[in-house]
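Notes to accompany the following structure.
As you look at this complex, bear in mind that one protein chain is not there, while each of the others sits in place.
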Amino acid sequence: MPVLEGRELRIIGFLCNWCSYGGADTAGVARFDQPTDLRIIRVPCSGRIDPLFVAKAFMNGADGVLVSGCHPRDCHYAEGNFYARRRLEVFKNFISVLGIEPERFEYTWVSASEGQRWQEVVTKFTNQVHTLGPLAPVPEISLDRLAATETAQP
Amino acid sequence: MLEQLKDTIKKALPELDFVIGWGMGFDALHATPLFMYEPEDVDKLVWGPLNVHNLATYLPALKGRKVGIVVKGCDSRSVAELLQENLINREDVVIFGAPCRGTVSLTKIRKVIGNTGLIEDVNYADGTLTVKAEGASHEMALKDIRADKCGYCRFPNAVLSDHFVGEKRAPQVEEDTFEDLAEFESQPFEERRDFWMKEMDRCIRCYACRNACPLCVCRDHCVAQSRDPHWLSQQDGVRDKFMFQIIHATHLAGRCTTCGECERACPVDIPVLLFKRKFTKAIKDTFDYDAGLDPEATPPLLAFKANEDNIKEKEW
Amino acid sequence: MAKYLKKDDLGSWLKELGETYKVIAPVEEGDAVVFRRLTDERTLRIDRQATQGPKGVLFPACEELVSFKYVKDPENPEKTKVEVKETVEAEPTLIFGARPCDARGFDVFDGAFTKCAVKDNYYMARREQAIVVSLACTKTETTCFCNWVGGSPDGTGGSDVLLTPVTGGYLVEAVTDKGEALMGGKLLSDADDARQAEAKKLLQEAKDSLREAPDFDCMPEQLYALFDNMDFWEKQSAKCISCGACTYLCPTCHCFNITDEQQGKEGSRIRSWDNCMSHMFTNEASGHNPRPTKAYRLKNRVGHKFCYFPDMHDGHIACVGCGRCIKSCPVALDIREVVTAAKECRLPEEETSDD
Partner (left out) sequence: MKIGVFVCHCGSNIEGTVDTKTVAEASLDFPEVTFATDTMYACSEPGQDGIIEAIEEHKLDGVVVASCTPRMHEPTFRKTLERAGLNPYMFEMANIREHVSWIGKDREANTNKAADLVRIAVEKLRRNQPLTPKEFDINRRVLVIGGGVAGIQAALDCAEAGLEVVMVERESTIGGKMAKLDKTFPTVDCSSCILGPRMVEIAQHPNITLYAYSEVESVSGYVGNFEVQVKKKATYVDWAKCTGCGECVEKCPSRKAPDPFNELLAPGRAINIPFPQAIPKKAYIQAEHCIKLTKDKCGNCAKVCPSDAINFEAKDEIITEEVGGIIAATGYDLFDWTVYEEYGGGRYPDVVTSLQYERMLSASGPTGGHVKRPSDGKEPKKVVFIQCVGSRDKSVGRPYCSGFCCMYTAKQAILTKDHIPDSESYVFYMDIRAPGKLYDEFTRRAMEEYGAQYIRGRVGMVYPDGEGQLVVRGADTLMGTQVEVKADLVVLAVGAEAAKNSPQLAEKLRISYDAYGFFMEGHPKLKPVETNTAGVYLAGACQGAKDIPASVGQGSAAAAKVIGLFSKEKLKSDPQTALVDIKRCIGCGKCAETCPFGAINMTEFRGQPKAEVLETVCQGCGLCAATCPQGAVQLKHFTDNQILAEVEALCRF
């Protein structure tokens, strides 16, 4: 089912299994209310996150992407988030040249115990994306073809 | 200087399978890579602002063979980068360097003379390029028609070489200020996006940008054309073309020397170097790192610091 | 009977034709000139050869062959049907501003797709509804060599109408019956002799400006003979970077790939341009590649154009001499040099001689 028209935006989260996914669980266990937009994709480690997954999400029509991993030094795999931090930071810098507001993408650290922090991150990020509004999707077809289909279905 | 370069190459040639340099191409405006196997091939060597190609592109496929290569400053940085990534062996490559004054942008020349298909003669002297086409003669100052990358070049001389011919030149600029990028990013986000939509729409997916890139070393195994992983579909829509450029730029982050081959090779003139410029700036700002200067360095994205100097994480 | 169209009326004429046809013409886009649907916002550019020819109009870089959809039986979800819908898209289309070389490219396509045992419905449908209005060349570029491969600056192969620029306008000539249908436009007047003479003169000058054509009759034989001479091909291909610019810009290259792109239960089978200069082109599932290096691949490209295709199609060379592969090649690899070198290459003595 699509996101709820007019109420939700497409926000994708990539969360490491050990800290942030657990943090989101902790927030759930504590019944911390959160906006419903975010859909979480579980990965073992923030180091698994190729920034290109984020790019792919934006190309395919995501309005916001959130990456969350273990706090630096706390990586379950010792170093994954250190690499992730560099790659994601540089990538966050990069997307503005594409015409994507850097605020549509955030990476952060939430530990398994930080349910409250998770609630705060999700809430604030969701609001941040809503402030920017939807991101126009990149057409899957050529512009001429797009123009043709648009005139065909006014 | 050219003669001196030829002599140096001729001396080294017996030890080498061949030396890669530039010769004249199909007309007086277009140079072409020249593979010099015999001394008489060396006589065809040219040097000047028409030597637009980065010949380092050929090196990874020649790994294990003893070859020579003539480099401009920017080309030498690609060689350094390939060495850093163990894609070539230092002892197999003999590098011939010479000072570079910058190379032309054929697109810019076309904008001046209208059609670059009608060239009769070309002369270069003292910073001025004279092109005769359709009976008319056009004089152009090199600085007006040189590739953008030459405007912010800090390394006109080879950063590493076995033989350096000629006198080293002082760099044009001390610092790259990324004005091109700032200008582009002075547009609102939506306009930037619209700009790329139109540009990407024209892409013919020939992958010349990739194949001309000296650091696109996956080449035959590029994710752009594989089903596993299946990053891109074969659709020729804007989305997949745009995504490819993002992949290319991202894979080059921290490695790209902004040699500009991607943009130069593009047959439909899409300014794809801008993507890499953005990454280059981010890498410079965040890690104070320039790719292709030190074959021994660890590139920033393959390393980390427990406490990063210039990364400010978001506070919620 | 040749007609005359005033330069100032060109826009109106195309607009008029636009009521019947989808008009595709070379327009400016960024720093390139490409064939696009002509609209008011776009600038027609016919003063230089288009960066990319019009082949994509009849043979799109990517087209959907069929769309498919998996449908579950609501009573029994284990049962799934596949609904397949063929997508043949064609509408009356006018290609304006093709050069004679570009138009001749369609002849090669016709040979491969319509005048053979297995016909390509998709191409054929578009070809039948297309009308090609070409523009003769009164100037030639350093990369032009149409005369080497049987073409000419005023060649009519593949065209339905041929325009020749003359002072103040264009000489308009119908080449085919299809083209004849365009001759009745109000904006066209009968061309007088002076204009016809001027056109003839300009075209002769253009022809004279081309380099002398070598004789390529011997090429098929010569290329077969060079088939195993990998040393030759390695040297010829040394500077090639294995991109697809030459093939994608080539008016005759017609190789394609077919892939299924599926999302969820729906998808489409698409045909997209493929490129014999790519390693992937002949890569087999096992990992084996019969054309493992660029030397093999360049040999194939040249071989196909100057040997295998002519062999199968009455000697018709699958190259129209437009020169795009030369001028847009990132390393300025010149196919004329390769073919000339192949022609002139002294073949090694047969090892198994009788005596």
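As written, the chains take the letters A, B and C, and residue 1 is the first residue of each chain.
Just so we're on the same page, contacts are C-beta pairs under 8 Å (C-beta built on N, C-alpha and C of every residue); 3 or more make two chains touch, one makes a residue touch a chain.
Model, not experiment: these values are computed from the prediction.
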| item | value |
| --- | --- |
| Chain not shown, its touching partners among those shown | A, B, C |
| Contact partner of the left-out chain, one of A:Glu8, A:Glu103 or A:Asp144 | A:Glu8 |
| Options A:Cys19, A:Leu66, A:Val90 or A:Val129, residue touching the unrepresented chain | A:Cys19 |
| Touch with the omitted chain, as defined above, among B:Arg205, B:His251 or B:Lys281 | B:His251 |
| Sites on subunit B contacted by the missing partner chain, in the whole complex | 85-87, 217-218, 221-223, 226, 228-231, 251, 302 |
| For subunit C, residues in touch with the removed chain | 70, 72, 77-78, 263-265, 287 |
| Sites on subunit A contacted by the missing partner chain, in the whole complex | 1-4, 7-8, 10, 12, 17-19, 21-22, 24-25, 27-29, 31-36, 39-45, 47-50, 53, 56-57, 60-62, 70, 73-80, 83-84, 87, 111-114, 119 |
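Everything below uses one rule, namely that only the chains that are shown with their structure count from here on.
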| item | value |
| --- | --- |
| Chain centre separation in whole Å, for subunit B relative to subunit A (CA means) | 34 |
| Intercentroid distance (Cα basis), subunit C paired with subunit A, Å | 44 |
| Sequence positions of subunit A contacting 2 or more other chains | 144 |
| Per-residue overlap in subunit B, given as positions that touch at least 2 other chains | 198, 235-237 |
| Residues of subunit B touching subunit C in the complex | 25-27, 30-35, 37, 53, 57-58, 107, 110-111, 114-119, 134, 198-199, 202, 204-208, 210-212, 219-220, 225, 227, 233-237, 261, 264-265, 267-271 |
| Residue numbers on subunit B that touch subunit A, as the complex places them | 181, 184-185, 189-198, 201, 231, 235-240, 242-243, 246-247, 249-250, 253-254, 274-275, 277-279, 281-283, 285-287, 300-306, 308, 311, 313-314, 316 |
| Complex contacts: residues of subunit C adjacent to subunit B | 29-32, 34, 47-49, 51-52, 60-62, 139, 141-144, 235, 238-239, 241-245, 247-249, 257, 259, 261, 270, 272-273, 275, 278-280, 283, 323-324, 326-328, 330-334, 336 |
